[in-house]
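Below is one structure, written out as structure tokens, with a few remarks after it.
Heads up, one of the protein chains got dropped from this complex, but the rest are sitting where they should.
After this line comes chain A, so read on.
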Amino acid sequence: MLGRTLREVSAALKQGQITPTELCRKCLSLIQKTKFLNAYITVSEEVALKQAEESEKRYKKGQSLGDLDGIPIAVKDNFSTSGIETTCASNMLKGYVPPYNATVVQKLLDQGALLMGKTNLDEFAMGSGSTDGVFGPVKNPWSYSKQYREKKQQNPRGESEDSNWLITGGSSGGSAAAVSTFTCFAALGSDTGGSTRNPAAHCGLVGFKPSYGLVSRHGLIPLVNSMDVPGILTRYVDDTAIVLDILAGHDPKDSTTVQEPVKSFILPTLTDVSKLCIGIPKEYLVPELSSEVRSLWSKAADLFESEGAKVIEVSLPHTCYSIICYHVLCTSEVASNMARFDGLEYGHRCDINVSTEAMYAATRREGFNDVVRGRILSGNFFLLKENYENYFIKAQKVRRLIANDFVNVFNSGVDVLLTPTTLCEAVPYLEFIKEDNRTRSAQDDIFTQAVNMAGLPAVSIPVSLSSKGLPVGLQFIGRAFCDQQLLTVAKWFEKQVQFPVIQLPQLLDDCSLSLENEKLASVSLKQ
């Protein structure tokens, strides 16, 4: 039951094959079993059971609220949830209980979804590993999968099993691990430079970043306001579309959301791709790209071509300036956004009381980790009067050039761009922490952050398992506000590649979950 698509499980609920409470308990029990993954910061068990009870009453009366009624979901711990602690994985917000729901959370609850809990992340979503939060790193469920373990036994390197787990990617790693282990059917992530797509790629999930302005940011604790979007993580493209359909649209509380009414996002099934034009940006072929990912990328392009689509090489000439430009804009907004955490109104406050200034300094020192403090420091440097023109203004200009690169490509007739999501598959934690957060973010956001600077929709789709038995994702980038078209193409692709279901036999003894739908043979793109 847990491995099914959202629509399938929704049908099962309607037909009474399972009740919302039963479904909720199954997920809660899985959350317990997978606790060591550290996917959840807060498990809102009582809330979820209460919601399940309400949902059950509705189903009994035949008054279901829709496809999401009774469906377990999880929310990244940087979305405000009324009455439920919201920490951003930071000491600064430990114990902070928001008095209101983020608009996206409210919309899901209004549809009868069950909130299972708040998921782990890098502190204030600053990171690409989900390793730098105050509650500790998130472990990638694929570390424990049959697929990965079998491959590893073939090439034993004598590492101790316990210490050799893999990172999920980030910063929405908790949400990715939660969906990947079937503890929920969908999870909200946030995506500022790739934070939803990156862990989706590493955990074998669909990770969707909507067009900027399509989905409300009200209640999302900001990293970079001009790039943040709520992201959606699911196991299937159709599930993402169902969730997007609920979330999309104008929010009077977020002035940057679209004014015009949005159309339904429910996806048609594409049978013919011959009218599609797929662009392959040549600048994304970087030396650091692993040969395996490169080869899968190329095979995916071939797949489109063989099915009749037009596949062309395109150029996004300012790509190489993107990551440094992102760094300047990101840290500047971070410096500004983090200014409110002063210990006065909410959150952590130090014991020092010699002066207000001393209290601010100590509170912020104690409350933020090195990564956050480092970004605040650089951001404030870029915003200084003497530096503003040379850094911030220039970065804004470069941002425009990068956005124009995309506009030009799409104007030339390209419908969707196809790129890698990450340089390689998930790496072991011990490997990952050999480099600092800044270096890692610069590497890991390489294919993803330009999309945020341009405000475009993008989605990472799991393609195949690598030779190590780990998921590899590819990214599709669409025209602004052509989110439905993008997801339609992604859905077609998903069907072609038949990505295998994660097998967690030691963890999940529930056979109905891991074995149904199992299709180990990934047809066209198998290595």
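The working rule: a residue touches a chain if its C-beta (ideal position, glycine included) is under 8 Å from a C-beta of that chain, and two chains touch if they have at least 3 such contacts; residues count from 1.
As a working rule, contacts and distances are computed from a predicted model.
The subunit not displayed here is recorded in UniProt as "Glutamyl-tRNA(Gln) amidotransferase subunit B, mitochondrial", chosen from "Glutamyl-tRNA(Gln) amidotransferase subunit B, mitochondrial", "Dihydrolipoyl dehydrogenase", "ALA-interacting subunit" or "WD repeat containing, antisense to TP73". Across A:Ile221, A:Ile280 or A:Cys325, the single residue that touches the chain missing here is A:Ile221.
Of A:Leu49, A:Ile352, A:Leu423 or A:Ala442, it is A:Ile352 that touches the chain left out of the display.
Only one residue from A:Ala102, A:Ile167, A:Leu205 or A:Val273 touches the chain missing from this view: A:Ala102.
Screening A:Asn91, A:Ser290, A:Ser315 or A:Ser336 against the full complex identifies A:Ser336 as the residue touching the chain left out. Not every partner is drawn; the one left out touches chain A at residues 79-80, 86, 88, 93, 96, 98-100, 102, 217-222, 224-226, 252-256, 259, 332-333, 335-336, 338-346, 349-360, 380, 383-385, 388, 392.
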